[in-house]
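A protein chain is absent from this complex, but the other protein chains hold their places.
Here the chain labels run A and B in written order, and each chain numbers its own residues starting at 1.
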């Protein structure tokens, strides 16, 4: 492997991702099944939260992907703006619907969890609010991609929107802290040590997080392939019309 | 640049270019609020700062697509892009013109509408200050959104979808300053943060707007 930039060549990317994708998908599937079955069937109930603690195996990983999906789009947008690799822009485009879905999952599971625990489906708590705002950003980003016809223009516009949006998303995240103190418990996970979550819950949660990351990667690869093919097809059709 | 500003202002005033339309919209929104929540004075007084901020924000939003769309259609934007002024300057002037024609009247009208919502007496000063400090950010952010969607036909709805999430921090701090002012609490921290957002937006966003506009003019 000479350099990572080799994969900026769409053909090379398609070849390699075709080879990697089945393994990645299988691994993601296995991890997802193992993590969720472990979490759902073989973990005890929390003494305070009862069986609702099992929702954590969906809530935390989807929230993780929702945020890091946007981060990945930000990096991909920067690569597109700086090095003009089409694959990068298309990967950002491919990731957006996945991130949006994950945001919805995080919000839904959060609402279902919050109902018995806090006695309300929804509270204007900083974290919930910023996730809602994140979802709006995803929607705007996807809508802008869909609205602009020319591929390169769309890639440029959405990349800049992603940059500006990232700044404002972070700004909103801290602004809502000033505006309302929340019910949400603080980050219950840190990478080095699990203080707040006991090991019985922690290990299956790690598996689930890994599974969601793998699933995200597999879906991004798959959807990027689709976008590359769609782009190539539009180019071919355009050339056909010209001649 | 001053010539450009004067031209934009003249166009806005003369050609029925929506000058005053935002103001009328603001008035209607505020007038509709008591119909939807009931005429209780205490309730209205409590929500007045937030309603006034939201109304001003929506009125700003309404006129955003006028910032660039007309110039785009008749081609004067292409001419401006080849003018010796940097495009960053042009978008800044456009935002300034939007602020003067749309946001400034809103700021001036807000206290009058505050009377309709029985805003407490101590709230007027901070309402005006918060709007004065916050609305330039709305104009600058809006110009960025207008630049993004300028090439899209019927981009009005998309423009709202893109711009509204960007307005969140400004709205939070602006409405918070106005609310705290009305309730007689300390406003300094929130006002400073609002000012920081406005300054940051004014300093950085013109570059993004100009970059986006260059892409669209390609």
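Operating definition for what follows: a residue touches a chain if its C-beta (ideal position, glycine included) is under 8 Å from a C-beta of that chain, and two chains touch if they have at least 3 such contacts.
Quick note on the criterion: contacts and distances are computed from a predicted model.
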| item | value |
| --- | --- |
| Hidden chain of the complex, named as in its UniProt record, picked from "Transcriptional regulator", "MinD superfamily P-loop ATPase", "Dipeptide transport system permease protein DppB" or "Heme exporter protein D" | "Heme exporter protein D" |
| Among shown chains, those touching the left-out chain | A |
| Of A:112, A:139, A:167 or A:206, the residue in touch with the unshown chain | A:112 |
| Contacts of subunit A with the absent chain, listed as residue ranges | 36, 40-41, 45, 50-52, 54-55, 58-59, 62, 97-98, 101, 104-105, 108-109, 112-113, 115-116, 215, 219, 222-223, 225-226, 229-230, 232-233, 236-237, 239-240 |
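Just so it is clear, only the chains that are shown with their structure count from here on.
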| item | value |
| --- | --- |
| Inter-chain centre distance, subunit A versus subunit B - centres from mean C-alpha coordinates, in Å | 32 |
| Of subunit A, residues touching subunit B in the complex | 133, 136-137, 139-140, 143-144, 147-148, 153, 156-157, 160-161, 163-165, 168-169, 171-172, 175-176, 178-179 |
| Partner subunit A, residues of subunit B touching it in the complex | 144, 148-149, 151-152, 155, 158, 161-162, 164-166, 168-169, 172-173, 176, 189-190, 193, 197, 205, 208, 211-212, 215-216, 218 |
